[in-house]
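Only one protein chain is missing; all other protein chains are in place.
Up next, chain A:
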Amino acid sequence: MRRTFLLEIVMIAVAVAFLFPVYTLVSLSLKDPAQISQSPLALPAPPTFANFTEAWTAAALGPSLVNSTVITVVSLVALIALGSFASYFLARVRTRLGYGLYVLFLLGIVLPFQLGMIPLYGLVNDLGLIGTHTGMILFYTGIQLPFTVFLYTGFIRALPREYAAAAQIDGASHFVAFTRVVFPLLRPITGTVLILNAVFIWNDFFTPLVYLGGSGYETVPVSVFAFVGQYVSQHGLVFAGLVLGAVPIVLVFLALQRYVIKGFASGLKG
């Protein structure tokens, strides 16, 4: 009893130290330049919200949030649709060619995307998709498919064939048996697929910087990057921008923290 109490104190102290950067972030975002230069570590007294209103418009965060949301949501829908159908085939097919195809998909987990980065940029450019949502959605769907297929195929293999068989004996086609019977049974793994891919896509930086920079369709990390570059010396303003940029995903995390932590704790990466 006494030992857990001591440990509790230690862990809370660690958490407080751990939160120092977050304290810095939030307190600076609430200070005016004079407060920042005179007392950088103190609490903001009095707090000002001027940084937030200015950062919101200067960083164009409204449009960026829309861009990030559209790209993330459509990519996730495409990943789940393409990934679950393909995995159902890959998990159930009994031919060598089918197994070879599964291995071909797994290869995509091993290949770092930098290897194909420049040829892919050329390809997307030739298709006229640089600086568009479609280009980014195509990119994320392709790049995250191997991981998605890996998760789904493993899960479907452990699922008895009888569910779909029963539906097919009742006259259902493969398509109906999968969409009506099998897919609802995949909910747990669909949750993991959603969470890991969503965090990856929402926060991804390198590719949207190269594909979307200066296009007016920037995602949140790219907009924040440009914003910080422009207002680099105005810490209060910059930090208000960082807070605004981070708040949406932190709120989603807090609302779904049990599932998010479970998804990450499975030990797989998006």
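Criterion: a contact is a pair of C-beta atoms (placed from the backbone, for glycine too) under 8 Å apart; a residue touches a chain by one contact, two chains touch by 3 or more; residues count from 1.
By definition in this document, contacts and distances are computed from a predicted model.
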Among "Phenylacetate-CoA oxygenase subunit PaaI", "ArsR family transcriptional regulator", "Sugar ABC transporter permease" or "Thioredoxin domain-containing protein", the UniProt name of the subunit that does not appear here: "Sugar ABC transporter permease"
Positions on chain A contacted by the hidden chain, ascending: 4, 7-8, 10-12, 14-15, 18-21, 24-25, 28, 40-41, 78, 82-83, 85-86, 88-90, 92-95, 98, 101, 104-106, 108-120, 122-123, 138-139, 141-143, 145-146, 149, 154, 157-158, 161, 164-165, 168-169, 174, 178, 199, 202-203, 205-206, 210, 220-221, 224-225, 228, 235, 238-239, 242, 245-246, 249-250, 253-254, 257, 260-261, 264-269
